[in-house]
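Complex shown without one protein chain; remaining protein chains in place.
As written, the chains take the letters A and B, and residue 1 is the first residue of each chain.
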Amino acid sequence: MSVLVFSLIHMVRGDPVRLALGTRYSQETYDALRERSGLDLPLVQQYLTWAGRAVTGDLGVSFRSGDTVTSLIGERLPATLTLALAALVVALVIALPLGMLSALHPRSLIDRVATVVSQIGISVPDFWLSIMLILLFAGVLGWLPSGGYVPLTEDPLGWLQRLVLPAIAVGVVSGSVITRFVRSSMLEALGQDHVRTAQAKGVPTRQVLTWHVLRNALLPLVTVTGVQLAYLLSGVVVVEIVFSWPGLGQLAYQAVRDRDFPVLQGSVLLFALVFLVINLLVDLLYSRIDPRIARR
Amino acid sequence: MTQLPAPGATPAAPPPAEPLPTTTPARPRWRETLGLLARNPTAAVSATVLVLIVLVAVFDETLAPYGPNEQDPSLQLQPPSRDHPFGTDEFGRDVFSRVILGAGTSLRVGFLSVAFALVVGTLIGLVAGYYGRWVDDTLMRLMDVLFAFPAVLLAIAIVAIRGAGPANAILAIGIVYVPIFARVTRASVLGVREEVYVRASRSVGASDWRLITRHVLPNAAPPIIVQTSVSLAFAVLAEAALSFLGLGPRRPNPSWGLMLADGRGFIEQAWWYAVFPGLAIVVTVLCFNLLGDGLRDVLDPRQRTLMAGGGR
């Protein structure tokens, strides 16, 4: 994984330092930056140095600002995680009821509407949805600010107002994918023989739905939601830019613009790391809620 | 203990004769497939719309009422009118014409990147599934690593490193979807590898290449076709995202993503500027997705294809 991230920087067709400095620079500045970044060393040694430092949390220094990459990421990470979690909440709030209702009343009006809406939701670019949300809620209606960020501790209401639109923009897409999944997963669970067994025992319908349908449908859902949370992050990158949300996405985007490779390298590595951690957590959670795995 | 005839104990038909080694397995029947698709209204409509979009992209210069960079300074940011159905942008260019001319960019990048992913991914999947063992392990492990990155992010990173531009966008989006095709193909290959007719062919000394083209590929085709349609949807989306971030075609080339990026700045004054290119993206992507769903129902009832959201 880290090899892949590292090799990214070396796929570049030029000298990162030269690209970073632009057209006007002195040989001294060039050499100094090159040496400071360790780019005058052989490739393998560069990788080992970088990987060795990365393990200890040292991801190098930004070409542009001179700050350490770790501190830059540290500043931005909370905002990104906040947005990702808020988006996940939005996604689940959409997907769970819609998917469940569709599954309980297949081919009904609500099912058809849910199918169409989720199909559209999957097809809408999140950045366009962001723009449309700004147009409607900030422009036409004037209810919410069009972007920006204030810390929760300073202005809780302002924080929430600025969180809502980006969270919806990111959440709708994932919500659409999850809706489809909830529906198929519920339908499958509903068709299981043990549901009929429970009904035959005279268990009230609501209890049957909770314990014998939902409980079982949730198992695969945990995996899908985890995967979606990870994919949500890539949606966050683009949406952060539209809403001027000061998260990792903006940092990475800025790094791309500035050709600030240590920062880009660091943020991509961090995204990959978050991705891995989420997958790990999903596996752990899954083994906790599925007795067939937990007891083995 | 005595038993009544158990289920299915009625005299069994004689086991079907093993096909002769030379017979090919049932191929997907194209005419029948098309017929089934035609009876699936959503799929039929989306296929028709897609054909229209492709036609528009091919004949864009004939169809567009204005040139891509034909400016009229007196008509800056004009709302939709008879002369300019989608309005005009900040240079007085016709948004309608630019949406038409942008179709080519989006589709070209979409098709070429999926073609790249299709060829490379299918080859990797074939080799991995067919030869198995360490080849399989190595290739699929590599695919897993690649698959572990969020798609758009990986594409952004690749383009960021290699430089902006359509060629790199194609490569970046292509690389992102390679693992999906590799997985789908590999699964299909594993499914047919041990089938009687493949073993039979092998026993009479058919070459690997012949086996792959005559037996394995036709069987792997349905899920690959479905995956192609779904991937096209996401490739068009990814292209738009890259263009939006300024990592695709350069200005003043007409591109949906770029138009959105520019229109975003005028959203308060000129809603049409950002709305219509976005709608073009939504319609195109939606059609590829719906067609993919329809194809899945017809070609792949056992749902071997990865979930629709797999690439996002």
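The rule we apply is simple: a contact is a pair of C-beta atoms (placed from the backbone, for glycine too) under 8 Å apart; a residue touches a chain by one contact, two chains touch by 3 or more.
Simple rule for what comes next: contacts and distances are computed from a predicted model.
Within the choices "Sugar ABC transporter", "Metallophosphatase", "Molybdopterin synthase sulfur carrier subunit" or "Peptide/nickel transport system ATP-binding protein", the name that UniProt assigns to the complex's undisplayed chain is "Peptide/nickel transport system ATP-binding protein". Checked against the hidden chain, the listed residues A:L109, A:L157 or A:A200 yield one contact partner: A:A200. Of the residues in subunit A, those that touch the hidden partner chain are 192-194, 196-205, 207, 211-212, 215-216, 219, 289-292, 295.
The criterion applied here is as follows: only the chains that are shown with their structure count from here on.
Subunit A and subunit B, compared by their mean Cα positions, are separated by 23 Å. Across the complex, subunit B meets subunit A through its residues 145-146, 148-153, 156-158, 160-163, 233, 237, 240-241, 244-247, 260, 263-264, 267-268, 271, 274-275, 278, 281-282, 285-286, 289-290, 293, 307-309, 312. Touching subunit B in their complex are the following residues of subunit A: 1, 4, 8-9, 11-13, 119-120, 122-125, 127-128, 131-132, 134-135, 139, 173, 177, 180-181, 224, 228, 230-231, 233-235, 237-238, 241-242, 252-253, 255-257, 264, 268, 271-272, 275-276, 279.
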